[in-house]
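Just one protein chain is left out here, and the rest sit where they should.
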């Protein structure tokens, strides 16, 4: 079983998630610039979530390149990841419409945390399929970003109830951390093919 | 005629169904945790339907691997299956918003039943295309899961009007039954290639 | 330029159109069976439109099999077809919510008519690309279904203002006419490969 259809289905779901989030930006009734002002927090949380879905798509794209065979465990680990990502539009809308209030900010962090855990489980499922000498295992190395991110989300969830802007700052910082392209798998693939 | 575009279209429809269901989770107005409580039944029915669509995607993925040629009958049997699956968001939303009341629970079971029958018809259409010695026929064996599921849905529909939680328990039990990966087709494909 | 991405984009748009139409089936507030009754006309018009989009997908699938090269004209003729198909959810919803009233029924027929013309233009664009001896030209033959359908829609549009149920009967009859699989292109492809 190749991974072609797994990629196609994941691409479809991610493309819809990223586009459905923009529906939370409801068209305002006024025709003045002032009518857009109440939408600013919704817009900002949309930008943040667009970044996160983009990062997940990017990393997923690289991860599956290193996966030769879609086993049943890989298929379900992938669906589990898509489940948590599918909650992004809800969590984004709730956080944006409540101007980054504590509880919605903490829920947003919880969805980020669960998605990070689901991504890690998918990685483990692929590693189990590929065997102990997997290209992916060497490519991942210490995987410090994958370990730091969930810890950061935990801190951010706690911080939401203290100064909620700290939580936002952490969410932005982790996103920027991942924006730096992850060349590990790409490099390992090039080395193998050389 | 290969099955490539049939798979692509089905992936698209399934990806949209699974993502549109989350729109039933309307963003609440309050910013407290209590604002989420009324959403709990909607969320639980979303999880159940996500599982079912995931199971259908998984099984569909395996079924089409065993289908060499997309005949007209296969194309229409597939569209018929997608029709019943497209009613999942409606049935899920109605059941969730009415806290698993009898009639919505029975309707949900009816949609599950019709989808199961449509899947069986698609299987028959592929068997007819592939001929009497089809790999798929041997792979399916007694197909006890495919026979037990519609019977269970019938029981659940009846039970909805008696104790509706029995219906929910049956829906969850059948989903868990299918979660156990179906290795029949995969095994048969491996044996053929060996 | 191959037609792969043209097919993928069309599949995406058609998959979304078919799934978005179901959103017109708004989840009712009551939990009794009676709450579903007002939705019946919306549901029936959804079934009709699902059939039509399925027919277009099926025929489009066969048409592009006979198209070797995606020229600029083919790309735009295809987008023009998708434009009219994208108006199906609107026309379906308006007709259903107004219980097949004259003007909405006539608008539905107009969208069907424009889509049929757009499909014919796409066929012409592909014929122009493929040259005078095109496989497609021979496969199409007299193309009586393609000529009868727009005429039937014209009659149905006029009949909407007289007895609107005649219009519905024509829409259903034309759909059933196309449900009979169109083997012309399939047969011609098999003959060429033989």
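To keep things simple, chains are lettered A, B and C as they appear, and every chain counts its residues starting from 1.
By our rule, a contact is a pair of C-beta atoms (placed from the backbone, for glycine too) under 8 Å apart; a residue touches a chain by one contact, two chains touch by 3 or more.
Bear in mind that the values here come from a model prediction, so they are computed numbers and not experimental data.
Hidden from this view is one chain, which touches chain A at 7-8, 11-12, 14-16, 18-20, 22-23, 25, 27-29, 31-33, 36, 47, 50, 54, 57-58, 61, 65, 179, 181, 183, 186, 189. Counting the whole complex, the residues of chain C in touch with the unshown chain are 1, 5, 8-9, 12-13, 15-17, 20, 23-24, 72-73, 75-76, 79, 82-83, 86-87, 89-90, 93-94, 97-98, 101-104, 107.
Rule of thumb we're sticking to: only the chains that are shown with their structure count from here on.
Rounded to the nearest 5, the angle that brings the Cα atoms of chain A onto chain B is 90°.
Distance from the chain A centre to the chain B centre is 26 Å, each centre being the mean of its Cα atoms. If you average the Cα atoms of chain A and of chain C, the two centres end up 37 Å apart. Under the contact definition stated at the top, the residues of chain B that touch 2 or more other chains are 8, 12, 15-16, 20, 23.
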